[in-house]
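First up is the structure itself, then whatever we jot down about it.
Left out: one protein chain. Kept in place: all the others.
Moving on, here comes chain A:
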Amino acid sequence: MEAFILQILNGLDKGSAYALIALGLTLIFGTLGVVNFAHGALFMVGAFVAVTMSKLLSLSTTTIDPTRTDFLGNPATIDTPYVVNWFGPEVGATLIDWAVPLAILLAIPVMILFGFIMERGLIKHFYKRPHADQILVTFGLAIVLQEVIKYFYGANPIPTPAPDVFRGSFDFGTLLGFDPNTVIYPYWRLVYFAFAGVIIAAVFAFLQFTTFGMVVRAGMADRETVGLLGINIDKRFTIMFGIAAAVAGLAGVMYTPINPPNYHMGMDFLVLSFVVVVVGGMGSLPGAVLAGFLLGILESFASTTWATNAVPGINQIIIYLVAMIVLLTRPRGLMGRKGVMED
């Protein structure tokens, strides 16, 4: 029982990342009808926004302290971050410590702007082109983004720690009446799960309860009619693209403490997120979220020792196997509707 709960918890953080990326993919797909192969790259760009934030915050002035020497006998150099100079040692240290959550503030405008530029500059010209062209051009963009990041940040993963407060683990076992230390779960993953929940809820609320969201939903159902009613649906779809980019970027920002970002993390996540979208049902937002969590949890169950002992390497392929079975039995995915992307 303990092990069971532990695996479900373990699956939640990866599932959250899948769900967030798949949500963005489905949003873009549902509104603009474009398959965005660069969406994983947006996730990666988000992660590197967090890296940049933590680097920015620890930008330092170097002073030489003549009273002390380092181990070579030279005068010691002391790096003082600017934030410490500006806000005093305590606030400065806290700011540096909280670099990843603070990066959210930077990531939202950056990612939305990024999304706007991408949609207006590139995707816009591909609405009337075949899907194959859309896939290819966004695939090319993904390669370019990946290589640009590699050029500036190097090929190695960059560890970016979570704030000190969230370093430890939470003992679920005592809460649920099991022995202590049986079901422990890192705080940050809990934060990530909660964060994903908030974002998903916010996106759904935005689409469901605002006039803007209503128009967007109407546009997803019948773009032409909405346009005929005198509504500039293109503009709203562009904004939705920005939002989808921001969702992917935020997912990336918060994921950095779990997995140090490297330049190819986007593609690794993208392939799985596509599988998630297909399993959930193309064009279905709840389907994407549901399938994201389901597959994340399944993957975590497949990683347990008894599963890998039974079938070696099952954790690597379980998602694809499940996708295969789902497609063979329910070709439209779990919650796919008829008539969505059937051509």
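One rule holds for everything that comes next: a residue touches a chain if its C-beta (ideal position, glycine included) is under 8 Å from a C-beta of that chain, and two chains touch if they have at least 3 such contacts; residues count from 1.
One rule holds for everything that comes next: contacts and distances are computed from a predicted model.
Peer 1: Given the choices "D-lysine 5,6-aminomutase subunit alpha", "NitT/TauT family transport system ATP-binding protein", "Anti-sigma regulatory factor (Ser/Thr protein kinase)" or "Amino acid/amide ABC transporter membrane protein 2, HAAT family", state the protein name listed in UniProt for the chain not shown.
Peer 2: "Amino acid/amide ABC transporter membrane protein 2, HAAT family"
Peer 1: In the complete assembly, which of A:Leu56, A:Ala76, A:Leu95 or A:Val148 touches the absent chain?
Peer 2: A:Val148
Peer 1: Which of A:Val137, A:Ala162 or A:Val216 sits in contact with the chain that's absent?
Peer 2: In the full complex, the listed residue that touches the missing chain is A:Val137.
Peer 1: So which bits of chain A touch the chain we can't see?
Peer 2: 35, 122, 125, 129-133, 135-137, 139-144, 146-148, 151, 267, 271, 274-275, 277-278, 282, 312-314, 316-317, 320-321, 323-324, 327-328, 331, 341, 343
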